[in-house]
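Partial view: only certain chains, each at its native spot in the assembly.
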Amino acid sequence: MTKWRATVRVWLKPSVFDPQGHAVLQALASLGHDGVEQVRIGKSIELTVAADNRDEAEAKVRRACEELLCNPVMETYAVHVEEGAQ
Amino acid sequence: MRWAVIVFPGSNCDEDAALAIDRVLGDPVDLVWHDRSDLSAYDAIILPGGFSYGDYLRSGAIARFAPAIAGVRAAVQRGALVLGICNGFQVLTEAGLLPGALLVNDHLQFRCELAELRVENAETPFTLDYAPGARIRIPIAHRDGRYHADAATLSQLQRERRAVLRYVQNPNGSAQDIAAVLGANGRILGLMPHPERAVAEWMRSTDGARMFTSMHRYVEQQGASLAASAEGVGRLG
Amino acid sequence: MAEVRVQTKAAAGTSGQPTPQEIREQRRYLELGLTEAEYERVCERLGRLPNYVEAGLFGVLWSEHCSYKSSKIHLRKFPTSGPQVLQGPGENAGVVDVGGGLAVAFKMESHNHPSAVEPYQGAATGVGGILRDVFTMGARPIAFLDSLRFGPLTDDRTRYLFANVVAGIGGYGNCVGIPTVGGETVFDESYRHNPLVNAMCVGVLEADKMAKGAARGVGNPVFVVGARTGRDGIHGATFASAEDPTEKERSAVQVGDPFLGKLLMEACLELIATGAVVGIQDMGAAGLTSSSAEMAARAGGGLELDLDRVPVREEGMTPYEMMLSESQERMLVVMEKGREELAFSILCKWGLEVAEIGRVTGDGRLRLRFAGEVVADVPVAALVDEAPVYDRPADAKYVQPGLTVAKPEPAAGDADAWAQYLLTLLAHPSIADKRWVYRQYDTSVRTATQVGPGSDAAVVRLPGAERAVALATDGNGRYVYLNPRRGGAIAVAEAARNLVASGAKPLAITDCLNFGNPEKPAVMRQFIDAVEGMAEACRALDTPVVSGNVSFYNESQGQDIFPTPVVGALGVIEDLAHVTESAFCTADSAIVLVGPIDSALDGSLFWQLLAGQPAGDAPPLDLALERRVQDLVQSLIRTGRVRSAHDVSDGGLAVALTEMAIAGGVGAEVTLPVTPRDALERAGLLFSEAQSRILLEVDGASAEVIVQEAAQAGVPALVLGKTGGDAVIIGGDDGVWLTLPLASARAAYEGALPQAMRAPSARGEADA
């Protein structure tokens, strides 16, 4: 089996208020970082997965997302898989 | 009637809940380890506050897989009452037993204070002993207490009077000031405030006690205790 | 016993490490924290050159943080015994008998340097560490307190540090489910580059069930329990002792795991309750090194550890790294031989990893094996008991810096101007309402907090008993800076006074001694004098020191902090009816001042604000009077005539009175029986921080009787006025001095911290 390195990004659906992003945006503005117009903060989850091929690795990661890593009530996710452990 | 308080490794209000049952009602109450799925002996089950599994990913995300949650599902089918307090509420939403989700407070801080609540529906098994529209005071203590649900769900909750308690002053950004949500079958309640922390004068409020007396009265009114029949079946089998 | 040959050549896991000869020739011992003289001493004691692992062991155990080498001889001056003391200093926490078959374990610890670098995690791991110290004694933790010092909140980075420290304390404490019930928060320029984060934990146990950190019983197995050992925090102990934290090993920053901390707590308490635990100790600073060496030293025996069996998080860890790792949430446990299975089943239930890594020996040596070789073999006594002790040079006499500051004189203004002074004090972040802080803490979990933050002391009910403990922390760096001896005494007196005002009898204290660089004779003088002052007060008030912690090198850019001993005090309330709070209860009560009327502004915040620096001496203190005041108020409270009580501290009488009024939502009108000579004296009467004073709210009929009883007890006391109305009105024989509507007072007092924290905070750059 090969090792795959998967990156899952999980973020709040656009309709859900993201207070963390909002706070960072405000802080940046008042610290004089102009030009930053929108901030949203999500999670970035890096997994090392053993699988025979990329598809299998991705399927495993998606299963983990569906079951645990992401709550569809308020979140969406995206998966990116590449070869090699971290 | 007989109560169970489910204990996850990171629960920390389990003993408080059991103590409150004892203080208020004197009913028998068991602390039940999360790996147990047979909850047939209980008329009411409390999912207590705390940080079930550390809650690093999302509050309640991991706890929903515990065998005890399967037991809770079965108990609900059977007609038992389920009360999810704080983390217990979070677990119930993650498990899909209650609609919506609890997100980080809009101010991003943990908040512990005595909160004023309005009883929106005094005809549930959990609120029988409150006067309709009563203002009560019960402490909150959470960081992830902002109730969120999509618009359709919110209007359904409104229609069916399932937003049982609302904050008088919203402390966390919850949609429609919702502090407590009743399940569709009317036998599951999830709430962020901690009724077990408001059951004695020295705690600064006794308003939480009536939630437990309500549940007790409801179960007693159901006639023959469910536990007795369940145990009866057990003995036969 | 066969001679053990210690590996001296490169062997498994040691490649790249200097040989014993290289350590000597290249003076590599310096980077391990040993001075040349200390290194020579190690060689002499071993009778050979130490290898790298051995030198590392000595380096950490002889560090200031572990060995207390600069403070030891002075700490001996503390009284540490008394009939109430079940365990004094030397164990993981002190233990005091609180009656009813119960005992209380408590200790305070600093996490200043880590918090300056990574405030959230630094504070969180500080809380985790002190938690382990307490449950290690077999005590169920029931409360945390936190004592904080920061620079002014006008500074971006200070706001960042403050916000994150508070979040970190809450983050850990809330998750493990122990209420944080009190503390203090002080802001002063002197802490700008070196904030102080001191955490205290309190636990309860049955008086006859204390656990200890001693590795007894030759042949008994030794276990590590909890988190795996990683490379994190190597050199944390030396880091805490080093001058410039941010430039030191940055890997010393740890991420706390409160969930694991909670599992460890539950599992260890369950384990200890079986009676099969011979000795147990948490792995704090210097990890496996200090826990194993200290446990062996307490038993007067030895330990043999097989490092191949230590569960590691990363591959290729060397013995040196395993011994010095400061990975959090680990315990070292010695079990009774033959009862290991018990441990396994309990730890398994809590999902914790456990590994048997060695056994207790009788030869007094710490012997480490790795990859089939002995990688260290040193006498335990040399590591622990024979650590160097320094009588560091101290200045002959402390030059009191405030005596040469011109005494600032307030302008003789009208009543509005005086009300404005009071408002300014109320809005000073050190005095202002701390709700912004403690509403981020779970204060009511465990449903035993009868009085949480906001009063003089917290009151926590003891399980299964109709009694409670009162808890407070206190320490005023400004006073100690102005007069170390008296300032030290005041820290103890004020902490005890806060307990008394809450209805408790003070029993004992713990402390955190936060000072600058002990290699400076002026700092050493501060330290010695402060310790002596504290010791004196402890004797006068019968509150022995049962545990504590010293934090030196609190300096930055050559600038030392105010010398800041912080006292954590424990008292008992034997009848819950005597619990007393500082909020006025009702209108038409009489207000009685117990203790002297004084107008000395020495050391006051008022003068500091006017002069821009601390001025004068420390506030007056007479320990004999202090004792009488405290005894009197204790007995008055027991007669049931006291409705509320509040000690006079920062901001003086005017602030104390206003705090009682704001908290109770009831105004007050008082008249002092004096006609001040001038504005200075009037300011003094209002804002003096003279010690040994407590304001009481009593029913009108008892007031005069209480004054007479006070006179009989040799305590000055006066009926000042009464409660009621919606303003605080203070005057003297010459008329009203100031009138402050309660609403304005409340706005200033409650608004200050939230307003200051509304501005954004930037991580900015840590001090270079």
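Labels for the chains are A, B and C, by order of writing; each one numbers its residues from 1.
One rule holds in what follows: contacts are C-beta pairs under 8 Å (C-beta built on N, C-alpha and C of every residue); 3 or more make two chains touch, one makes a residue touch a chain.
None of the values given here were measured: they were computed from a predicted structure.
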Subunit counts for every protein chain kind in the full complex: A x2, B x1, C x1
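In this text, only the chains that are shown with their structure count from here on.
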Centre-of-Cα separation between chain B and chain A, whole angstrom: 31
Centre-to-centre distance between chain C and chain B (centres being mean Cα positions), rounded to whole Å: 37
Averaged-CA centre spacing for the pair chain C and chain A, given as whole angstrom: 40
Touching two or more other chains - residues of chain C: none
Chain A-touching residues of chain B, taken from the complex the two chains share: 57-58, 61-62, 93-94, 100-101, 103-108, 148-150, 173
Touch list for chain C against partner chain A, complex: 156, 759-762
Sites on chain A touched by chain C in the complex: 26-27, 30-31
